[in-house]
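Quick one: this structure, given as C-alpha cells, is what I'll be asking you about.
Apart from one protein chain that is not included, each protein chain of the complex appears where it belongs.
When the chains are written out, they are named A, B and C in that same order, and each has its own residue count from 1.
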Amino acid sequence: MPEITYREAVRDAIATAMRESDDVFIMGEDIAEMGGSMGVTQGLLEEFGKERVRNTPISEMALAGAAIGAAMQGMRPIAEIMYEDFLTLAAEQIVNQAAKVRYMSGGQLTVPVVFRTQGGAGWSPGAQHAQQLESWFVHIPGLKVIFASTPEDVRGLLWSAIHDDNPVVFFEHRTLYGIKGSVPEKIEAIPIGKARVHREGEDVTVIATGRLVHEALKAAEEAESQGISVEVVDPRTLQPLDEETLVASVKKTNRAVVAHEAVTRMGFGAEVASVLQYQAFDWLDAPIERVGAKFAPLPFAPVMEQFVVPHADDVLQAVLRTVGKS
Amino acid sequence: MPEITYREAVRDAIATAMRESDDVFIMGEDIAEMGGSMGVTQGLLEEFGKERVRNTPISEMALAGAAIGAAMQGMRPIAEIMYEDFLTLAAEQIVNQAAKVRYMSGGQLTVPVVFRTQGGAGWSPGAQHAQQLESWFVHIPGLKVIFASTPEDVRGLLWSAIHDDNPVVFFEHRTLYGIKGSVPEKIEAIPIGKARVHREGEDVTVIATGRLVHEALKAAEEAESQGISVEVVDPRTLQPLDEETLVASVKKTNRAVVAHEAVTRMGFGAEVASVLQYQAFDWLDAPIERVGAKFAPLPFAPVMEQFVVPHADDVLQAVLRTVGKS
Amino acid sequence: MAKVEERRSTLPKGDLKDVLREMLLIRRFEEKVEERFRAGELPGFLHVAIGQEASAVGVCRALEDGDVISSTHRAHGHTLAKGTHPNELMAELYGKTEGCSHGYGGSMHLFDVQRGNMGANAVIGGGLPHITGAALTFQMRGEPRVAVGFFGDGATNIGTFHEALNMAQLWQVPAVFVLEDNKWAESTPESQHSPLRDLSERAKAFGMKAIKADGQDVEAVFKAARQALEHARSGKGPVFIHLDCVRFHGHYIGDPQVYRPKDEAKELRETRDPIETLRDRLGLSDDEFAELDTEVTEIVEASVEFAKAGTDPAPEDALKNIYA
Partner (left out) sequence: MAKVEERRSTLPKGDLKDVLREMLLIRRFEEKVEERFRAGELPGFLHVAIGQEASAVGVCRALEDGDVISSTHRAHGHTLAKGTHPNELMAELYGKTEGCSHGYGGSMHLFDVQRGNMGANAVIGGGLPHITGAALTFQMRGEPRVAVGFFGDGATNIGTFHEALNMAQLWQVPAVFVLEDNKWAESTPESQHSPLRDLSERAKAFGMKAIKADGQDVEAVFKAARQALEHARSGKGPVFIHLDCVRFHGHYIGDPQVYRPKDEAKELRETRDPIETLRDRLGLSDDEFAELDTEVTEIVEASVEFAKAGTDPAPEDALKNIYA
C-alpha cells in the first residue's frame, strides 16, 4: 500500500473523480494556478484546464450558490471554501438552499455538491482563520457532514462525498495536510456513516474527530503506559452518525471521552455525549468527559492559542478522570 | 401588575430604552411605517422618527455590520433580523466580527449591539421561514444568547440586553407574540444568566425554552393528574447558561427532560444534557430525554409541520419515559 | 429543444389572445387564492402577483424548451407561466400531495423541475446564484440553453444579487436576470431602500448589458426577453432586464398597506393594468373578453376542486425526501 499525505489523498480523490466523469469539477478561490491556499489542488489546472478547475472571485455566497445551481442541473461540483470561518458567508446557501431544495421540491431535485473546507488552530492566524464550525452543519437536516483524520479516510470519504447525491460539508484540518499514511492502491469508497475504531481498548472509549484523533492516539499510548486501556473511535461522518459503533464501544468500556478542537460548548461532543448517556445509560460508570477548545475566540499569541485548543494531555487528563485517577 | 402581550413587552423595552438614551436606536427591514413584519415596532416611528427607527434595505450583512460599527462608536443599536433563517446571511458579521472585536482588540472595544430576531413554526411558511437556530450562537464565544418565553421575561431580558456591553443574539418566538402575561409596572432588568423556575416539582425536571416552555407547562399539568410532579425550568439565557439552577433542580428530581422547538440533533438540548450528565451523574435515575423537532426541514403541509415540531404531548411522553411509565 | 429558426423577436398577432388568456388566468388564479386564504382555507404565507402578470407571461413565452427559471416569494405567476398546471399549483397551496412540490414546499417553494422551474425562493436573492450555476452548466456542456432568474427591486440591495450577477458576467454564462421593479420592497418604497432612481444602473457594476422595458406591456416584455435570450444563448454573456412594474395589492395577502398612499394602487390599476392594456390593443369586445374570462375562471374553479379533492400527506411523510 502506497504512503501518501493527507493533502495528496484529497487531491487524488478529486483528480480521480474528475477523470472518471465530466460532471465533476472544482471551483474556489485561488485553486487554479496557485493550487489552493493549502496546495491541495496543485496540478489539477494543468490536467483539467481552467473550466473544470475554476478560480472564483471572492464571493462565497455565489460560489456556494452557483455550485448548488450546477448540482441541480446534474453536475457534481466541489466548492472549496478557503477557510471554515468563511462558511459563515456561505451559510445561507448551504443551510437554506442546498440542504432544503430536495425536500422543498418534494423530492424532484438532488443537489450532489461537496462543500470542501479546512480550518484549525496551531499556527496563530488569529480569531478569524481557524475556528471549527462543524457542529453548525450537524444541526441542519438535509446535509451530510464529514470530518476525516487520516489520508486513507479523507480520500475514501471524499470519494464517497463526491459520488453522494446529497450536499456534503466536508471538513479538512489544516494541520493534517502534511501527515502521511498508507492507502489502498486504488481508491476505495468509504461508506458515509461508518465510524472507524482506530485502536481497541477495554477501559475507556475516546471518541475524537479531526486533529484530536491523533492527540487521542497519543493520549491512549500514554494511558496504556499507566495501565489504562483506551479505545479510540473516529466517527468520521458526523452526520449521519454511526451511533451503533459508538454506543457499542461505550457499552464495552463503560466510560467515554469525546474530543474535538472546536469549542466544547455546543460542540459536536455535546451531541455525542447526549446520545451516549441516552443509549448507554446503564452501562456508564463515570460521567462522559468532553474535551474541546476553551470558551474563547482563538487568540493570536502562541502561548494563548496553545492554551485554548486541546492537546493530547487534555485527552489524557479526561481519560484519567473517567477512571478516577486524577 | 398590568397585563400585556409578549409583543407589547418587546416594544415597551425598546421604547423605554430609546426614551432613556439617544444612543439606543433600532434598525431593520420594514420596522418603520409598517411596524415590523410582526407588528412589534408599531408606533415607534411616530414617537422617535425615522433616524432612530430606521428602515434598512434588504441587506442583512450590512444591517448587522452597520449596527456593529455604530456600537463600536458607542451607540447601542438594536438590529432586527426579520426571520431567524436570515441570520445565516448575517452570520459572518455576528460570528466573526461582533463576537470577536472586543477580544481581537485586546479589550479596547465593546460592541453593545442586540440582534433581535424571531422564528418558529406552527403557521406553515415552509422550510425557509421558521427554523430555530439558537444553538449556532451558543457555540460562539463572545456572544450572549437569550430566548425568552413570557411577556415579563422578554421585556426584562431585552432591557438587560440593550444595556449589556456585549453583543446579544435575542430570540423571540413568533407564536408567542400574542400571549399575555403580567409585568411589573416599571421595567425591571432581569439578570442575564439566570434561569427561571416556572413550576416546582419533585419527580422530573423539564428544561424548556421558547414556545416549549408553554408546552412543558401543559405537559406538567397533565403529568400531575397522573401523579407525577414536574418541575419546569426555563434557562432564558442560553449563553451564559445558569448551570447551577439546572443542576440543582435535577439533583432534586433525579430526572431530566430538555425541550425546544429546534431540531433535536445538535440542538441546545444536547448542551444541556451534556452539562447535566456531567454535573449530576450520580443523581440521575434515568437517561436524560431530549425533545425537539424531528430531523427534517420544516415541511409546508400543516399535518407534516405539526408532525415535525414538538408539542406538549411529546414532552409528556418524555416525562413518562423518565419515570418508566410509558 | 426548440429550433433556432422558430424563434421570433415579437409575439405573432395570433398568439396575443392566448397571451391575454394566460395573463387573465394568472389574475383570476391569484384573486381566487386571496379569496380562499381569507376564507381560512389556505395555510402559510402568500404573496400574489396581481398586476405583474405581463412580466411572468412575457418572459416565459420568450423561453425555449430547455430553458430554466428561478423565482421568488411572489411565485405563482411565474410558475403558471412556466407551464405548471393550475391544478398542481393550487393543490400545492392546499398542501396536497398532488401539488407541484407534493405538499413539501408551499407558496414560496414552488418547484416544477420537469417544466424547467428550478424553484421559488423565500430568501431574497437566494435563487440568483443558482441561475449562475445552471447557466454555467449549460455553458460547460455546450447546450444552447439559458437560465433566467426573477427578482424584485428590493433584492437589488442584497449581497447575493451582487455576487451572482458579477460571477455570471465574469464567466459570460447564458443567464438572464429579470428585475421586476414594482417600486416596493414589502412596506419600503424604493426611495427608502435604494440610492438609485434607475435600477438598471445596477448592471453597470458588472458591465452587464441592460435592457429596459415597460413591465406592464407584455409585448414589450416579450421583446426585451427575446433580445436578452438571444444575446445570452449566442454566448455573448448574460443580460439584465429591467422591467418597470407595479404592485396593485398588498405585499402579502392580508397586508393592510398602512404605509402606502391611499390612491396609489387605484391609480395604477386604472392606468397600468397589463390585462386592460392588451385587451384594448386587441380591441376585444366585452363579449369576447367575457368568454375568455369564463374560460379561465372555470379552470381556476376546477383547480380549487382538484386541490380540495387532493390527498393530504401522511404526517410521517415529513421524514421522506430529506436525503436522496
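Note that in this section a residue touches a chain if its C-beta (ideal position, glycine included) is under 8 Å from a C-beta of that chain, and two chains touch if they have at least 3 such contacts.
This one's a predicted model, so the numbers in the text were calculated from it and none came from an experiment.
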item: Chains shown that the absent chain touches, full complex; value: A, B, C
item: Absent-chain contact - pick from B:40, B:70 or B:263; value: B:70
item: Omitted-chain contact residue, chosen from C:108, C:147 or C:208; value: C:208
item: Residue of B:110, B:229 or B:279 touching the missing chain in the full complex; value: B:110
item: Identified contact with the non-displayed chain, of C:101, C:157, C:303 or C:321; value: C:157
item: Positions on subunit B contacted by the hidden chain, ascending; value: 25, 51-52, 56-57, 59, 61-75, 77, 92-93, 96-97, 101-110, 112, 141-142, 144, 165-166
item: Interface residues of subunit C (partner: the chain not displayed); value: 157-163, 166-167, 169-170, 192-196, 201-202, 204-208
item: Chain not shown, touching residues in subunit A; value: 29-30, 32-35, 37, 55-62, 85-86, 89, 123-129, 294-297, 299-308
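As a working rule, only the chains that are shown with their structure count from here on.
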item: Averaged-CA centre spacing for the pair subunit C and subunit A, given as whole angstrom; value: 40
item: Averaged-CA centre spacing for the pair subunit C and subunit B, given as whole angstrom; value: 36
item: Residues within subunit C bordering two or more other chains; value: 101, 103-105, 109, 121, 123, 126, 159-160, 322
item: Residues of subunit A touching at least two other chains; value: 92, 96, 103-104, 141-142
